[in-house]
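As you look at this complex, bear in mind that one protein chain is not there, while each of the others sits in place.
For subunit A:
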Amino acid sequence: MKTLNIFILVLCCLIAACSHAPDPIRYGQDACTHCKMTIMDKRFAAELITAKGKVFKFDAAECMAGFLKENPAIAEDVKSVFLVNDFSRPGQFADARKSFFLRDSSLSSPMGGNLAAFLSLPAAEAAKKDKSAEVYDWSMLLSKNK
C-alpha cells in the first residue's frame, strides 16, 4: 500500500512537471538563458515555454528574440508560448504574440535593446519619448532580429 502511495505521489509530480503553466520568475536568483545575467527587472523579463513544456527564462525581450534567432524551430512552432512582462504592470506576464514592442532610447532595458512590451498599441504609443522611437508587433520584432 505504502509503495502504491509513493508511486502515485511520484506520478503526480511527473504530471505536474509536464504542465504548460508559466513558471514564476524568481527575481534576483534565476539567470537569463541567453545572456546568463541574473534576472532583476520586473519591467522587462520574459519567458518561453516550448511545445514539450520546457521553460526558458530571459531578463529582457531582446534576449528572448536573440535566443529564438538561434533556435528558429522553437520560434516557428505554433505550440510555443512566449510571455513578456507588461512594462506598465511590472511582473505581470502577457502573451508576446498579442503584445506591442516599443524601442525607445529612453528605456534602459537590461541588455541595451531599449525595448519594452505593452498590452495595447495605444499604451506603447503613449510611452514614446524619443522622436525616432518605433513600435513593432511580435512578428516584426522577430524579423528585425534576423
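Definition applied: a contact is a pair of C-beta atoms (placed from the backbone, for glycine too) under 8 Å apart; a residue touches a chain by one contact, two chains touch by 3 or more; residues count from 1.
The definition used in the following text is that contacts and distances are computed from a predicted model.
Asks: What is the protein name, per UniProt, of the chain that does not appear here: "Nitrous oxide reductase family maturation protein NosD", "CoA-substrate-specific enzyme activase", "Formylmethanofuran dehydrogenase" or "Protein-export membrane protein SecF"?
Replies: "Nitrous oxide reductase family maturation protein NosD"
Asks: Using the document's definition of touch, tell me which of A:C35, A:V55 or A:A123 contacts the absent chain.
Replies: Reading the full complex, the residue touching the unseen chain is A:C35.
Asks: What residue numbers in subunit A mark contact with the hidden partner chain?
Replies: Looking at subunit A, the ones touching the missing chain are residues 27-28, 31, 35-38, 40, 42-43, 90, 108, 111-112.
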